[in-house]
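So the structure is just underneath, and the comments pick up after that.
A single protein chain has been omitted; all remaining protein chains appear in their positions.
After this line comes chain A, so read on.
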Amino acid sequence: MADHYDIAVVGAGPAGGNAALAAAQAGLRVALLDEQPTPGGQVWRDKSASILSAPVTPESRAGAALRKAIETSAVTPLSQIRVWDIRLRDDHWVLQAQRAATSQEITSKSLILATGAREYVQPFPGWTTPGVIGLAGATALFKQSLTLPGKRTVVSGTGPLVFYVASEIRRLGGEVAAVVTPNTRSQWARALPDMLGQPKLLARGALWVADLMLARVPILWGHAVAQVDGAEQVTALKVRNLRTGTDGPDIAADSLCIGHGLIPNIEAAQILGVAVRHDPSLGGWVPDAAPDGATAIKGLYLCGDGCGIRGATAAGLQGSLTGARAARDLGRDAPTSPLARWHKADRFGRAMTALSLPTPALEALTTRDTIICRCESLRCTDIIDEVATGAASTNAVKSGRRAGMGPCGGKYCQSAIATLIAAQTGKSLADVPPPTPRPPLRPVPLGQAAGAFEYDALPISKPAPL
């Protein structure tokens, strides 16, 4: 069964949600697809239906506003749907999707990808111990189910997210043993000029830090978690001063929230042929897209963190610009908004992303025995050995060692692997592109990918020459 739309938007976060709204306002038939039950994406994630009341936060308010706007608009939200393949067939985009146990095809004239980002954790000894979760993963727990990561938590990582997570844990009644951030206070001071354009966000960040200081939660600037102890569960953590290289006393904790920035989800754009470039201030490899989402490919638009980590504010603005641009390209009237607000948000987002990037000192925490690829249980030394025998690209390391051939498809290990290749071969990260992306975009049960079929109706061609 095929459903046809003017525009299909993949991803219903701030970018995709606003893109869908802008396009629908221009009178287009718009489908908004997302894996979650309701729009909002990761950042404006809705709380679970089983939770009747939850404290209001700026995120929940923004998410509720977006959901309300979509509900009252002409946008067709397609929730809990998993897009596993996208293809241009003749003049239409064809999306293969899986919803509950059925597969369906959705087609559209234009396509907007708002695929968001995933979290990066620089591997270090013990990072795969149960009780260690990502910073962004922790925020998903708070927003959706008000769940805490543990009884006594260390919150560690780069950028602003570490303070948000620590502050939320306290607000929800948990104990924060310490905040450990590789960033120094002077790094933050240097980012200040770029942050002044977003005074509300700046004030919120200051509040998180003030709250933690008032509660006498130790904030270790310029430090990182160097090791997690515990076999079945986190029991303690070793914290290292990144400037002096000295380790402090162990911190007892049953959980660790950790993250080192976000990585754009570029695979869908890459598979569709959008060129990518390396831009550290946008989170690494990003596809080429204009502020209004336009790409070199007709009818294909990108917006939000999926084309560079700039944060929710920039994503929402870019979503609106992109929806309008896509509508104009389909011959509709849609406003051309000035880019000034987006540029301001872009500047703020880049400053935060730059603060979040793993530094060489952080990368040095990856020891030879550290697991790099969780799916295939590959350690750092496996990767180094493969590079030493001449494998000088992510594709070559993947082929030789299966690094990235597991269920995650390399989403969580490729940055660490590229860093190792660059360090060992003396190349710059910009010369170590990610491996060739492969569909499906998400693992899909074979039976659903195949769809219902009659054997006699299969297009069996004549056999190869004898």
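Simple rule for what comes next: a contact is a pair of C-beta atoms (placed from the backbone, for glycine too) under 8 Å apart; a residue touches a chain by one contact, two chains touch by 3 or more; residues count from 1.
Following the convention adopted for this analysis, contacts and distances are computed from a predicted model.
Enquirer: One chain isn't displayed here; going by UniProt, is it "Phosphate transport system permease protein PstA", "Carbohydrate ABC transporter membrane protein 1, CUT1 family", "Glycine/D-amino acid oxidase" or "Pyruvate dehydrogenase E1 component subunit beta"?
Expert: Options "Phosphate transport system permease protein PstA", "Carbohydrate ABC transporter membrane protein 1, CUT1 family", "Glycine/D-amino acid oxidase" or "Pyruvate dehydrogenase E1 component subunit beta" narrow down to "Glycine/D-amino acid oxidase" for the missing chain.
Enquirer: Using the touch definition from the top, which of A:I271, A:I297 or A:A423 touches the missing chain?
Expert: From the options A:I271, A:I297 or A:A423, the contact with the absent chain belongs to A:I271.
Enquirer: If the missing chain were put back, which residues of chain A would it touch?
Expert: Output for chain A: 85, 87, 89, 94, 96, 271, 273, 386, 389-393, 395-396, 398-400, 402, 405-407, 409, 436, 438-440, 443-447, 449-451, 453, 455-456, 458-466.
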